[in-house]
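I'd like to ask some things about the structure below.
Yeah, one chain of the complex is gone here, protein chain that is, but the others are all in their spots.
On to chain A.
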Amino acid sequence: MSENKQELQVAALKNGTVIDHIPSEKLFTVVQLLGVEQMKSNITIGFNLESKKLGKKGIIKIADKFFCDEEINRISVVAPHVKLNIIRDYEVVEKKEVQMPDELRGIVKCANPKCITNNEPMATLFHVIDKDNCIVKCHYCEKEQKREEITIF
């Protein structure tokens, strides 16, 4: 029953993007990474919804907003298997999964306290060296970090 209702809500979006299958505990990080607070359009955020795959999931529906790959791929660090539904005129015209980008600029904090990026007012830069296992390497101190160790600003 709840599943039907959700579908109904998705279908209610005329034009825009539905970001689905966000693990619940990552929802607000994703909200922050996408800058949802600053958006002016009609936005629905669902939290702790039931999901067969994830147990609990989050969902974000944003009217009249279409992300470019660079914008959306930022969230892959925290939520790698998120699904995007692009809606135009009430129809899902495209489904895609977020991809790890090759570089992460200004998103991840370096875990090395002796890294220059933690001691100088500057943006961090990480190279993604293993997309499947989400291993990133600091451009500056050259230390590698695994997904579990990654902290977002």
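Couple of notes before you dig in:
By our rule, a contact is a pair of C-beta atoms (placed from the backbone, for glycine too) under 8 Å apart; a residue touches a chain by one contact, two chains touch by 3 or more; residues count from 1.
Convention: contacts and distances are computed from a predicted model.
The unshown chain of the complex is recorded in UniProt as "Aspartate carbamoyltransferase", chosen from "Thiolase", "Aspartate carbamoyltransferase", "Acyl carrier protein" or "Metal ABC transporter ATP-binding protein".
Checked against the full complex, the one of A:Gln38, A:Asn119, A:Asn133 or A:Thr151 touching the unshown chain is A:Asn119. Although one chain is not drawn, its touching partners on chain A can still be listed: residues 112, 114-117, 119-122, 138-144.
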